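This report refers to the structure that appears directly beneath it.
Omission of a single protein chain aside, the complex is shown with its protein chains in their original locations.
So, chain A:
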Amino acid sequence: MARNPTDDVSQVVLLLDVNPFFWGAEAASGGRSNGSGGLAFDQYFQHALMFVNGILLLNHTNRIVIIATGSSTCAFLYDSTATDGINGSSVTSKANKKTQVSRTELITKSMQEFVSKEEEASKESSQIQYSNISGSLSMALCYIQRVLRGPLPHPQARILCLQGSPDAPYQYISVMNSIFSAQRNGVVIDACVVGSQHSAFLQQATHITGGIYMKPPQPDGLFEYLMMVFTTDLFSRQFLQLPRPVGVDFRASCFCHKKTIDMGFVCSVCLSIFCKHHQTCSTCGATFSRSNSTTVTGMKRKAPGS
């Protein structure tokens, strides 16, 4: 493989899960309810900050952007190339000296603002909330497009999702849209899951875009996993023994109830998925005849070994 000068220059977009419902439940139960193994939010945030510094130290041309994924909104927290903070999220423009201290302060400050906004919003609704991963993925991809529009040479772009909250079935289509757009543009999606359940969305995202999926067995050692696995640039990955996927959950969400299903009915006209038999397709309006709703039969099976 020909090596070009930007092979190991990375543009990392870090998606931090800042869902108050997830971290709140975690704090209330002392880290046992969501299986994050005693990883508290401030610890998680500290580890993420050290990771950000690590990325920027590895190569002086590396770039990083942080986006917070909340349960009510998403926002850019930090952009290492911006000279005057992030618009709107009111980072004061005097804090643009890129020293170690001011970077950490800068990120912490915008994180505090984001968390208090989330807190406000979370008081209004008390149902179980998911985090808006489809929103932060879309923002990350828009940002990367801007980098790819920018001057050559382009850095290698990748997205790292630090996810705790479970998948929201109603985001299925938009998450899949993001994954396909990432794939078409050669953007790699990595995932590090700190919650108790595997994330089917992120398993599919990493599988399709060729990224790394990992659910650390001991989430309180998050920093070690981040440094050993997720700082590696795309060029170096071909020489390393990185965690191998434990499988991919390819289940889909039905269009009628937003339920996750592994078997269902597919409309032959528009490919909508339903969990049970319907008379008409709610998406495209096609009317189905009952007799056809069986599996494809009558075809010759493939001969073994062919």
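Definition applied: a contact is a pair of C-beta atoms (placed from the backbone, for glycine too) under 8 Å apart; a residue touches a chain by one contact, two chains touch by 3 or more; residues count from 1.
By definition in this document, contacts and distances are computed from a predicted model.
S.K.: Have a look at "dihydrolipoyl dehydrogenase", "General transcription factor IIH subunit", "Myelin protein zero" or "3-ketoacyl-CoA synthase" and point out the UniProt protein name belonging to the hidden chain.
M.R.: Hidden chain identified via UniProt as "General transcription factor IIH subunit".
S.K.: Just name the one of A:22, A:45 or A:143 that touches the chain not displayed here.
M.R.: Result: among the candidates, A:143 touches the missing chain.
S.K.: Return the single residue from A:57, A:228 or A:246 that touches the missing chain.
M.R.: Residue touching the chain left out of view: A:246.
S.K.: Among A:59, A:112, A:185 or A:236, single out the residue that touches the unshown chain.
M.R.: A:185
S.K.: Using the document's definition of touch, tell me which of A:11, A:62, A:132 or A:165 contacts the absent chain.
M.R.: Of the listed residues, the one touching the omitted chain is A:132.
S.K.: Using the document's contact rule, name the residues of chain A that touch the chain not shown here.
M.R.: Here the touching residues of chain A are 70-76, 79, 82, 86-88, 121, 125, 129, 132, 134-139, 141-143, 145-146, 149, 170-174, 176-181, 184-185, 204, 207-208, 244-252, 258, 261-274, 277-278, 281, 283-284, 286-289, 292-306.
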